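Right, I'll just put the structure down here and ask away after.
Note that one protein chain of the assembly has been removed; the remaining protein chains are unaltered in position.
Labels run A, B and C following the written order; every chain starts at residue 1.
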Amino acid sequence: MKFSFKNDYSEGCHPQILESLLRNNLDQQAGYGDDEYSQKAKSLIKNKIENQNSEVYFVSGGTQANLIVISSILRPYQCVISAATGHILNNETGAIEATGHKILSIEKEDGKLNPSDIIPVLESHKNIPHQVMPKLVYISNSTELGTIYTKKELENLSRFCKENNLYLFMDGARLGHALTSEISDLTLKDIAELTDVFYLGGTKNGALLGEAIVINNKDLQQDFAFNIKQKGALLAKGRLLGIQFLELMQNDLYFNLAKNANQQAMKIKNALSERGVQFLSDTHTNQIFPILTDRMIEVLSEKFEFYVWKKVDENLSAIRLITSWNTQNEAIEEFIETFTGEL
Amino acid sequence: MKFSFKNDYSEGCHPQILESLLRNNLDQQAGYGDDEYSQKAKSLIKNKIENQNSEVYFVSGGTQANLIVISSILRPYQCVISAATGHILNNETGAIEATGHKILSIEKEDGKLNPSDIIPVLESHKNIPHQVMPKLVYISNSTELGTIYTKKELENLSRFCKENNLYLFMDGARLGHALTSEISDLTLKDIAELTDVFYLGGTKNGALLGEAIVINNKDLQQDFAFNIKQKGALLAKGRLLGIQFLELMQNDLYFNLAKNANQQAMKIKNALSERGVQFLSDTHTNQIFPILTDRMIEVLSEKFEFYVWKKVDENLSAIRLITSWNTQNEAIEEFIETFTGEL
Amino acid sequence: MKFSFKNDYSEGCHPQILESLLRNNLDQQAGYGDDEYSQKAKSLIKNKIENQNSEVYFVSGGTQANLIVISSILRPYQCVISAATGHILNNETGAIEATGHKILSIEKEDGKLNPSDIIPVLESHKNIPHQVMPKLVYISNSTELGTIYTKKELENLSRFCKENNLYLFMDGARLGHALTSEISDLTLKDIAELTDVFYLGGTKNGALLGEAIVINNKDLQQDFAFNIKQKGALLAKGRLLGIQFLELMQNDLYFNLAKNANQQAMKIKNALSERGVQFLSDTHTNQIFPILTDRMIEVLSEKFEFYVWKKVDENLSAIRLITSWNTQNEAIEEFIETFTGEL
Partner (left out) sequence: MKFSFKNDYSEGCHPQILESLLRNNLDQQAGYGDDEYSQKAKSLIKNKIENQNSEVYFVSGGTQANLIVISSILRPYQCVISAATGHILNNETGAIEATGHKILSIEKEDGKLNPSDIIPVLESHKNIPHQVMPKLVYISNSTELGTIYTKKELENLSRFCKENNLYLFMDGARLGHALTSEISDLTLKDIAELTDVFYLGGTKNGALLGEAIVINNKDLQQDFAFNIKQKGALLAKGRLLGIQFLELMQNDLYFNLAKNANQQAMKIKNALSERGVQFLSDTHTNQIFPILTDRMIEVLSEKFEFYVWKKVDENLSAIRLITSWNTQNEAIEEFIETFTGEL
């Protein structure tokens, strides 16, 4: 079997989670998220963001989180603004539109949005009532390109949204990786203060499944649970989500797992950089996009699985490597050796 | 802690499932249901129904299964026919209507539909194009009242649906309990032959989560996966569902677990019947509805949790007791003793 | 050609409307409802209801009005309460459900809702978040059975809705007929004070097409025009609606037309009553439901078109007769003569 760098959800989950599932397995608990584990996990998250007024809900996956949050917030004629690379635009089979809402797309090299990107969209949507009304800004952190927001960038965006009566929603499928990046200056508390809603991704950071939606804006909290149920996302055995987030949030396991993924990616990045490799974008999380010769890609493909992301010129292509909470040194070293051996 | 007879999803899952999750945890697998475990589990199910042309898909829960199946089959102007007790009508926060489809409700004491129930609905929906077009019959087996279909009943209904150009969809959240009921004459193979689509519920029969949707009608198979993804139901770590159904389908674990639930319920039923208790309906699965005095209900409540289902007269109410794959003899015996002691 | 009593939209429109369309035909006007005629017509309606803070919007038909109003008000998990005879339930091809909202149906002989009908529905929808949330009460006046609300009834219902945080929406496709019924004690001003939203039907009262939606609750006014446009209901030549309502609202033409329809129906009702005919319901508007022998129905059918509404016993059926703004004395007299001749 080749080692896979295709994504960060190839393995099961952190063993501590399975141990906890086993330990608590035959305990009878209330269903639908009213179990003790879920309550404790929510409490831990509120402590970490230092805000007892936020509300926390667990769902199974990212597409589910995105479609429930967005459809619960918007009125029928309101729409979303997203960078063109946004997961909701191209990787979710039109899940947002299926709930009735248009997404306005903004082309951005780095996958991040700032106020100057959004202003022209607002300007060009003033033909009332013939156009949709932009109402929610969707961002990802880290983005689908592995880039992250700085504190200053997020503060500017947050202020701009408030001034323009827009909601700010952060897709945090890889929020752990963003916050533990070596260059990050943001904390989970900052995220909670600067967004209306965000979620903490478990699926891509060591859980079997699960995203923790955090609603900071009180206006958006009312009746939220109805939306989860209506979209088929309320697990009868909510304990499965509760136990996982309880484990992840204790002793910073969540952040340690993300840090491992980042560090392993950075090892490859540094090794390749030292040997003159260019990258499609300058990332500091668990996704890297080295530009390699087709010959080198062929050689690496014999031992590793990864996506060829984009043809750069006649002989060069960028590949995408993703490391996970469980990527071990052996795989990293073997990758670097294979690369170096072929130089 | 009181022992709970409130539902069949109070505990975690059968230990064999957790062992398998642990055993295969660090194995790298393809995402989104393309893992080996899911493939094997699907294969086992096709063998059990003796039809290699059916298609199997795993999703997380019953509401999700219902809304995806129904919305994938119907055109916008088509609607569902369901018994008034149907789970989709009153327990899923309007999930079906949220996908755009009306449900026509038929009052039935026993929660089961037969052709003579459906004929008047078809007769009264002929004012084209001013009324919705009935197109899909939704049934549950076992029903929300614990009753089950006989082979003859299902054959009649299936034939009627075909003759009237209606699809037949069976909600099998508790299909294991139906098929292992002491009075059942149906097999899983029969179910596959007599329905267009059905699902095998895991959540209420020993899994952490998961329902296996089986599409028997080839016309309804095309592109089904798109619907799963669009509704946010495609788990990145599909292995979680695959491993569970692989364990459940091996060595008839699935049916043995359901049988245990049924038998434990029947023990209470028999004990109470012998002592003259009446039941709201005559069930042979893991749901029973004994009619007790308010005094008796109070006494039992001190040691057990259950729902008071319906007031019957001034002094009597029916309660609902549900047993599970994990209900042990001790709980049953204690319940019967408490009851007998109070007589 | 037989004379038709099938409905109140068999003819074109009141001639005064066509004359006005002709007179103003080549005048250039702003599109999409910003024409002078629409503005004047809205102003006239606000004067009649004595409330300058209500907002008025014109759309083409009743189903359109119903689906736009309801979908603009409700959040995804909220639902409608309606009498089982409600037009939205059985005559609009699931238009409301197609916007994502369930309708809870209440069986009522007279087609009218009062608080005691609604209380049990609220009581049985408290299993949060597993059930839809009732949020809007839909009533018709006159109802689909020709009955009307008294002032006291509407006041009670309105108060109840406010106390229970429910919106009250009146389908006024035949509101003119209700208000000009000989037994009505309600005024248009009352309607505006006692409902959150209602509409004044033009299509069934002498217009070519058009319903005037009146939004009295300020919370429901914001951004309403977006919904009209999004549902394809914003006419480029809004003047067509404006001119019609301008004519109808001037000099009480609207009410005079409805009064004629009512009076012609009452003539038949009285003539038949005097001769011992029973009626399915006691109506005082332009819909009557006499119960006749099959032989009599056959004789009348030779000269008139109407619907046979309901079989009453072996020899008797109720028919439905609807008169319109344009029903002339000749038709009424001939009907009565034919009836009398056959006695």
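Throughout what follows, a contact is a pair of C-beta atoms (placed from the backbone, for glycine too) under 8 Å apart; a residue touches a chain by one contact, two chains touch by 3 or more.
All values derive from a computational prediction rather than experimental measurement.
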Selected residue (touches chain absent from view) among C:159, C:189, C:218 or C:237: C:237
Contact residue for the chain not shown (choose from A:97, A:110 or A:193): A:97
Of C:199, C:226, C:306 or C:339, the residue in touch with the unshown chain: C:226
Touching residues on chain C - with respect to the absent chain: 1, 3-4, 7, 9-13, 15, 18, 21-22, 24-31, 60-68, 92-95, 98, 203-204, 208-209, 226, 229-237, 239-240, 326
Hidden partner chain, residues of chain A it touches: 76-77, 79, 90-94, 97-102, 127, 129-132
Chain B, residues in touch with the chain not shown (by the definition above): 32, 71-72, 75-77, 99-100, 128-130, 132-133, 223, 225-230, 234
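Quick note on the criterion: only the chains that are shown with their structure count from here on.
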Pairwise touch network: line, ring, star, complete, or other: complete
Classification of the chain A:chain B interface as same or different, half of numbers criterion: same
Centre-most chain, if every chain is reduced to its averaged C-alpha atoms: B
Highest C-beta pair count, chain pair: A-B
Distance between chain centroids, defined by C-alpha means - chain B, chain C (Å): 43
Chain A and chain C, separation of their C-alpha mean positions in angstrom: 51
Multi-chain contact sites of chain A, meaning residues that touch two or more partners: 226, 229-230, 234
